[in-house]
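Heads up, the thing below is written out as structure tokens.
In this view, the complex is presented without one of its protein chains, the others remaining in place.
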Amino acid sequence: MVGTHAAADKRDERLRRQFANVNGSGSASANQLFAKSILRMGIPIASRNIFPSNIQGLPTWFEVRVSGEGHLGRRGGVDLMVAMNPQTWDRDVAEIDPGGYLFYDSTKPLPQSKFRADINVIGVPLTQMCNAAYTDSRQRQLFKNIIYVGALSALLQIEPKVIETLLTEQFKGKERLAKSNQDAFHMGRDWALANLECPIGLRLAPSDKVGDRIYVDGNSAAGLGAVYGGATVCAWYPITPSTSLAEGFERYCKRFRTEPETGRKRYAIVQAEDELASIGMVIGASWNGARAFTATSGPGISLMQEFVGLSYFAEIPSVIFDVQRAGPSTGMPTRTQQSDVLAAAYASHGDTKHLVLFPEDPRECFEMGAQAFDLADRFQQPVFVLLDLDIGMNDWLCEPFAWDDSRRMDRGKVMTAEELEAGQVFGRYLDADGDGVPYRTYPGTHPSKGAFFTRGTSRDRFAKYTEQGAAYVDNMQRLLRKFETAKAHVPRPVERPAAQPARAGVLYYGSSSAAMTEALAALEAEGVHLDALRIRAFPFHDDVLDFIARHDKVFVVEQNRDAQLRTLLMTEGGIDAARLVPILHYDGTPITARFIHAAIADKAPVLNVVPMRKAAP
Amino acid sequence: MVGTHAAADKRDERLRRQFANVNGSGSASANQLFAKSILRMGIPIASRNIFPSNIQGLPTWFEVRVSGEGHLGRRGGVDLMVAMNPQTWDRDVAEIDPGGYLFYDSTKPLPQSKFRADINVIGVPLTQMCNAAYTDSRQRQLFKNIIYVGALSALLQIEPKVIETLLTEQFKGKERLAKSNQDAFHMGRDWALANLECPIGLRLAPSDKVGDRIYVDGNSAAGLGAVYGGATVCAWYPITPSTSLAEGFERYCKRFRTEPETGRKRYAIVQAEDELASIGMVIGASWNGARAFTATSGPGISLMQEFVGLSYFAEIPSVIFDVQRAGPSTGMPTRTQQSDVLAAAYASHGDTKHLVLFPEDPRECFEMGAQAFDLADRFQQPVFVLLDLDIGMNDWLCEPFAWDDSRRMDRGKVMTAEELEAGQVFGRYLDADGDGVPYRTYPGTHPSKGAFFTRGTSRDRFAKYTEQGAAYVDNMQRLLRKFETAKAHVPRPVERPAAQPARAGVLYYGSSSAAMTEALAALEAEGVHLDALRIRAFPFHDDVLDFIARHDKVFVVEQNRDAQLRTLLMTEGGIDAARLVPILHYDGTPITARFIHAAIADKAPVLNVVPMRKAAP
Amino acid sequence: MSFLPKPKLHHPKLPTNALGFTRRDYEGAISTLCAGCGHDSISAAIIQACFDLDIEPHRVAKMSGIGCSSKTPDYFLGASHGFNSVHGRMPSVLTGANLANRELIYLGVSGDGDSASIGLGQFAHSLRRGVNMTYIVENNGVYGLTKGQFSATSDKGSKAKKGTINADEPIDLVGMALQLGATYVGRGFSGDKDQLVPLIKGAIRHGGAAFIDCISPCVAFNNHEGSTKSYDFVREHNEAVNRLDVILGRAPITTAYGPGELRDVVQHDGSVLRLRKLHSDYDPTDRVAAMNYLQERKAAGEIVTGLLYVDPEPSDLHASQNTVALPLNRLDDAALCPGAAALARVNAGLR
Partner (left out) sequence: MSFLPKPKLHHPKLPTNALGFTRRDYEGAISTLCAGCGHDSISAAIIQACFDLDIEPHRVAKMSGIGCSSKTPDYFLGASHGFNSVHGRMPSVLTGANLANRELIYLGVSGDGDSASIGLGQFAHSLRRGVNMTYIVENNGVYGLTKGQFSATSDKGSKAKKGTINADEPIDLVGMALQLGATYVGRGFSGDKDQLVPLIKGAIRHGGAAFIDCISPCVAFNNHEGSTKSYDFVREHNEAVNRLDVILGRAPITTAYGPGELRDVVQHDGSVLRLRKLHSDYDPTDRVAAMNYLQERKAAGEIVTGLLYVDPEPSDLHASQNTVALPLNRLDDAALCPGAAALARVNAGLR
């Protein structure tokens, strides 16, 4: 990574704070309070939880990005570090950008060697204050967090009113708790105002840039999308970071899908015994005409491979949300990556190709979470929605969810009892419309017509078992035709043309989007102009290939080691490897704008573009 | 497919015969007898069983290729059809090349419409002969097969002595059975000599082209390779077409690995409860210092994905024989394909790359079957050996197995108790030698040194758990380095330069080899000159990339729909898609010389090579 | 909209059931199994049971895994949708299907390899969830389709056709099913259709997880001497605890449970399981007693058959899920999609 990039960043503020408390204890809600208070001031933020793969006691970080431009990706580097965890002190202090701030609990004096000369140090005797104010040890721990939020509000000029309101909202009905939290907040705030130079260089000014955006995690959004998409069966097996997706679905189902008269459910959620059973249940339910999905992560994707092949070959819809984490194997279960792209696109032995969607943020998780079911029904095959831990488990600021009430589920080509009765020819694997997509019937449809036998073995157009080469090839080619048809139905890519005509382009997808937007702005400021295209689905829409054709070189930004999307581009688009320059970030942390910026600037010579020197600050 | 190609084929004889008997009944051994008799005359043959995915009663074919040039692949088309199965009569008759022969049981007269005008028909009243000679119905069925072998021997000029010897060998110790078989054989032969014009246009002349070659199936050969390679643990789950590989291993182990003094076994074979358990046992055994393998087919490969990722990331050797069948899903279990290439090479979620070997025939199954264990131990990762049903389950004529007695198992980098005791630094994931390959210790090695904790999660160089991005990336890059190192250790490709300098080349692998050789000869005869390179392993040796670089266009011949090896070439070699022209055969039957020939000739324009018109015959 | 079943035109003399169907209407494609395979007899018993029960064929969903046994759904109920899924995973596919439409009848057919080896987990979990189904394992102690390897139900000491002796402990699926809470558990023998047909009928009319272990000799690979799953061996060691009759329709004749011979168990749907007791101390409604009895007889080398356990008031997965009465696959947009107004409220809560 390279250093800070001047002007644009001057107006940036970025806070990163650590706490050594147990997950789920007060500190997490203090973090939320802090983040939400900035949001309520109308300032866009992005927040990220960084947590270990265990339940108690190991270090956890909470990172808040505040940017005047409204950038929501990770920038890289830290301007203000709230260092509350002695265990990670050295590492935390080292991470602060020169000129940045270190906020710490100064109760116990620390030797000079523990600090850095090139940063500003702000000590607050948090423990001492707590010990003085509270006798109960739980209270001491709990309120310490609110106290430092108070101090930070003074240092950064957060409006106290906003925090008071938030606390009132949070403790509605528990007035005593609200009061004591208010008190702790003011204790911290007052101490800071009295003892520290407030505000510091990083200060927050009320803004109107948040607008009507919402602040939500991708997993909840995808779960809500599945509700709107009409999913009725969810079969899943717990695995980080996908668990909260099934939980989100359940939460929204409870709210929206409980039959008012009876209290009974218009959905079923089964915590299966493993991922093989989860996907098996999804396939069984879809075969039987319900919309069904599972949510999992890498290891689950590996375990589902056999069934995914069945879903492809027997042409049964299935929707699989894969909230990607760092692989391979168990990898880093609480870190993010985009490394299941190939495992999804070509899942299972034999020749297969599956539909894959790449949401960029929770709003698209919602949208694609609903759309996936239409696509699965229409194309009768697996549809993967590839989230990642960064989108899935962090709260993101994004456009509000939108729904058009005239929209109806597209159940695809389902032959009804009426049509069968009317004598329509039914061949389960017959390409009646020439688009590769056959008709199906739901079990139990008609007493004497339309029944067929579903199998993972080869069969003819009328679902009869066959081992004849010609019938097999006929079917396999129809599957390719179907895939071709799908290209026009999957979400189109989104282009962001450069300010000036550009000979180079950049492709990216999923959670890299926010950091990419920021990096593009920074590059543009330096005179590096790139057209950008955000890919939203596999198979690739023709626009993707057009875009590549229009540029000499195209960067492909990914969060994996092996440039997996690039492999798909070459294979499916027949594109020359030399024209696709991989930009790869895969250490398990979300990609940063600085990383992309530096990596592309590094390779600028290949573009034959001389970046303009930036003016002195 | 295109028609017969003149001269070269005139000298070809090819027999295809069908029988409606139960698998495992006399007919199978009659087929073997017929095939072996030709072999014993010194004439190279290739034979293929084509059977359904059930146990009894459905049609089965046995195909014998006889070629003056010694071509052993499938040619395509049939010169002599032995049509014994009324169920498939029409299809069988249709398949005969114009001018070819139809041999059938003429006991029951058939209407003229059941024949073709452009073929020669040979009727033998087999049933009638049997009914006259035998009273027992089982005998009638059994000897009918021997009778037609007798008739064929007369028609094709097979030496009776050779068959007599084979029968004597086969029924050693059961003289009465031998005698009655001899009688039946002569009954058929004599009838043909007396009633038919013998020999017909297709005749066999003794030759010396077989040499010291052996006739064996690839699964047995691979099993024997595993014995020579020092495998001691085999864990498997039955699946067609891989079952006979584990059985072959067992057969040879019984013969070679039984401790003479005690009768106890120097090996263990577990029929596991499924494929997940099989690969788990392999990994456990390998972790503990034994050489271990499993054998499976497509569905098993899908089920093993999670464990394969563990084997990659935790760096535990594992050897997986994948006898490929037609996918996807259950597909066509008794048909052949090369369609698990991607599922093997990039198996499991996350970023992974595995070693893959592609044997061309049983001799290489043996050789690679042994070598796989050296590679797995050296590189501490999964090694796939990709056979297919065609190689695995058919008897092939190939060079004899060879072994150098000075060869020793390469156990790779294993730190011994002595080395640990001497104070050598042991870091399980430390790149001590700069080649990406770390050292390991076997459990139980040393009382206080060298123990480590194996896991599928990320860890540092000393096997300590970590979620630090830098340590993770360090490790992932070392894995790439290791993969790079492997390139020079895996089997090199084999080049077959064209007779004249060629601007186009062809790449192929595995069981396509024999048909390819024949196709190349035919193309060359037409003036189409192609350099050819047979790929034997992934990662690709530099020779492969050099070869591609040296040619304008390169055909890539594969037995799958999606050009899977081509994807690997583009991804790993950075090669322009446009230069790699896929030639794909995937109907489940083994690829034929005619198919390759026609497909390449079709695309000859892209080569800018005008094929010379061949001279009139 | 409803379409009346239209029975195919058959020989006018074929007997018909209450719906006007003949036995032929419950048949399927021609079997490709070996002549004499036990599995074909089970298919015939299923056909008979469905005919007897006046089931509309298209209201049955037939599911299976992979194996000779798992092929059989193609050979019965040709008018039903069938699903030959992947090896060992029928139970999950059936569970999903059941969730989607609670109104069909679910018939799961599997093999001993399919259910006791690769599929043991799914077998167990589908039973403990109480999926409303009839789950039949066609148990031949071998892998038929892959040519005769031992399966996990092979008895210790049983001899393979090639001579090897099985060294592993067998898995007794009936014992497992009882432990796992299946609410209807029976064991049959493909060679005894009279016993098997009512077992299947009772299972189909049972409203919860019904499991039938049906010993079904494999004539190709496991019918030799030394095998404990051959026709001869099973005939010799078969000990039926009761004979079952399933009585439908009118109000049951509730016979008191005396020292006598007959006992009627009325299932939730009104069907009556009439049991003729063959072992006087056997009470098929006492799970613990049944387990104990079976352990003992098994240790003594007997193959106990009959209706081994039934809970006449079973619960099922839909009950524990508390799903609506209408099948989930029939819910429409209005019932499923909360709409834009609700979404606006969701958005508001996320600011």
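In order of appearance the chains are A, B and C, and numbering begins at 1 in each one.
Heads up, the rule we're going with is that a contact is a pair of C-beta atoms (placed from the backbone, for glycine too) under 8 Å apart; a residue touches a chain by one contact, two chains touch by 3 or more.
These numbers come from a predicted model, not from an experiment.
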item	value
Touched by the hidden chain, restricted to displayed chains	A, B, C
Residue of A:274, A:399, A:421 or A:524 in touch with the missing chain, whole complex considered	A:274
Sole residue of A:299, A:382, A:400 or A:505 that reaches the chain not shown, by the stated touch rule	A:299
Residue among B:286, B:329, B:380 or B:560 touching the omitted chain	B:286
Touching the absent chain when the full complex is considered, from A:31, A:180, A:219 or A:243	A:243
Touching residues on subunit C - with respect to the absent chain	117-121, 124-125, 127-130, 152, 156, 167-172, 175-176, 179-181, 287-288, 291-292, 295-296, 299, 315, 320
Footprint left on subunit A by the chain that the document does not show	53-58, 237-240, 243, 271, 273-275, 299, 329-330
Subunit B residues touching the omitted chain (full complex)	39, 212-216, 224, 227-228, 230, 232-233, 235, 252, 256-257, 259, 262-270, 272-274, 276-290, 292, 306-307, 310, 400-405, 408-409, 417-418, 421, 441-448, 451-457, 465
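One rule holds for everything that comes next: only the chains that are shown with their structure count from here on.
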item	value
Whole-Å gap between the CA centroids of subunit B and subunit C	41
Where subunit A touches two or more other chains, by residue	306, 310, 455-457
Shared interface positions of subunit C, touching two or more other chains	86
